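Only one protein chain is missing from this complex, and each of the others stays in its spot.
A and B are the chain letters, set down in written order, and residue numbers restart from 1 in every chain.
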Amino acid sequence: MADAMELKRDTAGESLLGSLTRFFMSAVGSKVVMAATGLGLFLFVVGHLAGNLLAYVGRDAFNAYAIALKSNAILLWGARSALLIGFPLHILTAIRTVQLNRAARPVPYAFDNKSPARTAAKTMMLSGLVVMFYFLYHLAHFTWRITGPQPVTLLPDGNFDAYSMLVMGFQQPLISLIYIGAQVLLAAHLSHGVYSMFQHLGFWGTKWTPFLKKTALVAGYGLCAAFASIPLAVLLGIIKP
Amino acid sequence: MKLESRIPSGPIENKWTSHKMSMPLINPANKRKFKIIVVGTGLAGSSAAATLSELGYQVESFCFQDSPRRAHSIAAQGGINAAKNYQNDGDSVRRLAYDTVKGGDFRGRESNIYRLAEVSVNIIDQCVAQGVPFAREYGGHLSNRSFGGAQVSRTFYARGQTGQQLLIGAYQALEKQIHTGSVRMHTRHEMLELVTIDGHARGIITRDMVSGKVEAWAADAVVLATGGYGNAYFLSTNAKGCNVTATWRAAKKGAGFANPCYTQIHPTCIPQAGDYQSKLTLMSESLRNDGRVWAPKKKGDTRAPDQIPEDERDYYLERKYPSFGNLAPRDIASRAAKQVCDEGRGVGPGGRGVFLDFADAIKRLGKKVISERYGNLFDMYTTITGEDPYSVPMRIYPAVHYTMGGLWVDYNLMSNLPGLHVIGEANFSDHGANRLGASALMQGLADGYFVLPYTIGAYLATAKQPKVTTDHPEFKKAVADVNTRTAKFLSIKGKRTVDSFHRQLGNMMWEKCGMARNDKGLNELLKEIPALREEFWQNVNVPGSADNLNTALEKAGRVADFFEFCETMAMDALDRDESCGGHFREEHEDEGEAKRNDEKFSHVSVWEVTGDKPVRHKEPLVFEAFHPSVRSYK
Partner (left out) sequence: MKLKLHVWRQPNKDQAGAMKDYAVEGVSEHMSFLEMMDTLNEQLMNKGEEPVAFDHDCREGICGSCSMVINGLPHGGHKGVTVCQLHMRHFKDGDEIFIEPWRAKAFPVLKDLVVDRAAFDRIVASGGYVSVATGGAPDANALPIPKKEADLSMDAAACIGCGACVAACKNASAMLFTAAKASHLNHLPQGQPERFERVKNMSMQMDAEGFGTCTNLSQCEAVCPKEISVRVIAEFNADLIKAQVKG
């Protein structure tokens, strides 16, 4: 008996950092990292959308928001750190778990695995990858301003005209198409991810879990629709230059 | 053969207590010097292996399954009895003991049975402490239900999975000990020989069922917990792997085999659907609370049941046993069904079935109530037969599902071979000629948790045998014997598969040594078995090799042992010229009731099978506390 207890307690005496690292490297712990970073990224997306929707209010409101964001260091770096920490961890953990999962089934089934699951849920890696590439392009366009089209003039107060940039971009049907396509995949990603987040963080309720599953669908595709409405509105001339 | 029962003297209430006091103990530091082999990991084997290792012994545990958790104890649905008297309905240790002695038709050993009832209360405590999720009432206390053969509510249960939950409890205790290194577990190992040295059981020979490696294992004592022999009939409710090999091999080395003719037939099983059938499925007996059993009055009536008018139906249980009706005991209900089918009035494919009809109950109580009570059983029936019992009557037929006989053991659960202990269904001691519902689980755990761990110490403390290793010539010889037999199977290269022989043997046993037996049939059987056995050894086809996983080879060994065992079983059935419990001799009946002959047969028949011909010995049964009476259910 005594021996049993000692064998079981082989994790005792580990440093906090050691035990946390060990946990975050484990199958469950890595998913906790996925979920926690996913939550951060999700909140970022929601915030981002809120800002974007100001385009409907008008040029001034949108530009005011862009300026406020840039000049408020806490807001800006809060958002940026969510990305700077969340993104790499989310991606690195994804790569690691995919490796673990591939190793876990070295011989594939001859007849495709037909065990039921939503396609969106089965293709998280693919939707995630596409969203990541889109994200880089998006940064290149709006943040680093190395791809076009870029507005030539500044606003009268010397600030950058973010509104014009948005409208100019979306007037190009190709850019709008890429944008909408990425949103659809982001929606698929979130439609599983938002529910999965709760499960990984250990939240489950007889009534809550089915509700959360639906919420994830609504949240994912709702966000997609809201994001995608902007380029459409630009193309249809609802949001004017 | 010396049969010393070692029943302690004194009043029955004190026997176990005083026996525990009088047994020599082994100092904890010395326990680890003893190695014990436990074969089988059902309720008895797992609980014994775990408990012995907790006490400090070195334990080597073996099972043929891929995990100790899969032993067939897992299939028990109903529950486990214990004299807790939680329902305040007048239960007591004495009452449970009496019910068990009477249920066994006064053919069990009273002192062992009383002890079983005594430790039954500890079993429930132990299992709850391990985390067995027994059913509970809203107040949080344990729930009980009543079961056949008892007038009190003393059965504890865990949904329809009591056996599985109890086994998981014992398995978890076993895994805990495996983790500490004090139990070494050998899965997919089949015991093929017992090794005795100077008359003491000192080890076993196993075959690794994956690599085919034949290995010898030496120890200070051997415990067999290898279950019953119901698969002698090929079709039974036992798991496919259940076999008699371990106990039969021990018998061949000199252990007495007690009461092999005592088999229990369960009345409510799903009938055989065709020749390809591989096993039978039991449906809970509780169905008979609301279902009415009937058969057509006319022979060979092939009309659909709803086309048969009321006055052309024979509700034969209600007709024959007006006071018990459809709730007549297992053996009686089973025999009545056989009788109806023998008359040519059976229903379904092969004419081996009777109806269990819920139409009246559904009319009276509504479909909803019936589905609440039996929904899962109805679903199971539909899964297997594709028929809907809500609209068509179920078809049922009796099937073999437990064997009361087994290796003879004394009060210490040791066989007549010193050092060889036998627990659970593998021994004979506690159920006499018929077992009551919910008592098998109780016995397995009683033996493994609370009896053997004490009594084996008494043997080890006094045996004083020298340590042996597997280099001993007896081990070498036993390994050679196993290899010779294996080589023989592979060399026959005949025309028939092992299963075809097993099926034929089982069918013969079922027809002539099944629910009802008679002198003529048994004598015929005793000629037919050796003839078929002869053919088996000439004409069996065992493909593959010995050094690989070879299912045909495994089966061949088991069926070869069944061939020998079945002959002894038939001899025992012929020898016991009376009817008692599950053993029904047609010559001895009183209007369909089993008629015991206490004057001539109040004994345990113990068969010695080491010679050319099995020899019967007797252990007289002594009843001090409970006096034999007639079982009547009219």
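One rule holds in what follows: a contact is a pair of C-beta atoms (placed from the backbone, for glycine too) under 8 Å apart; a residue touches a chain by one contact, two chains touch by 3 or more.
Only a predicted model underlies this, so the values are computations on that prediction, with no experimental measurement involved.
Enquirer: Name every shown chain in contact with the chain that has been left out of the document.
Expert: A, B
Enquirer: Just to verify: which one of B:W16, B:Y171 or B:F428 makes contact with the chain not shown?
Expert: Missing-chain contact among the listed residues: B:Y171.
Enquirer: Would you indicate which residue among B:S18, B:S92, B:S146 or B:T187 is in contact with the undisplayed chain?
Expert: Looking across B:S18, B:S92, B:S146 or B:T187, the contact with the absent chain belongs to B:T187.
Enquirer: Specify the residue from the set B:R6, B:K240 or B:K297 that touches the hidden chain.
Expert: Residue touching the absent chain, from the options given: B:K240.
Enquirer: With respect to the chain omitted from the figure, which of B:F358, B:Y397 or B:F450 is a touching residue?
Expert: Reading the full complex, the residue touching the unseen chain is B:F450.
Enquirer: Residues on subunit B that touch the omitted chain in the whole complex?
Expert: Subunit B touches the chain not shown through residues 47, 50-51, 54, 65-70, 72, 74-75, 84, 86, 122, 124-131, 133-142, 158-159, 161, 163-165, 168, 171-173, 175-176, 178-179, 185, 187, 210, 237, 239-241, 273-274, 276-279, 281-282, 383-386, 449-450, 453, 497, 499-500, 541, 543-544, 548-552.
Enquirer: Footprint of the hidden chain on subunit A, which residues?
Expert: 1, 4-5, 8-9, 11, 16, 19-20, 23, 26-32, 97, 100-101, 103-118, 121-122, 124, 192, 195-196, 198-204, 206, 209
Methods note: only the chains that are shown with their structure count from here on.
Enquirer: Which whole number of Å gives the spacing of the CA centres of subunit A and subunit B?
Expert: 61
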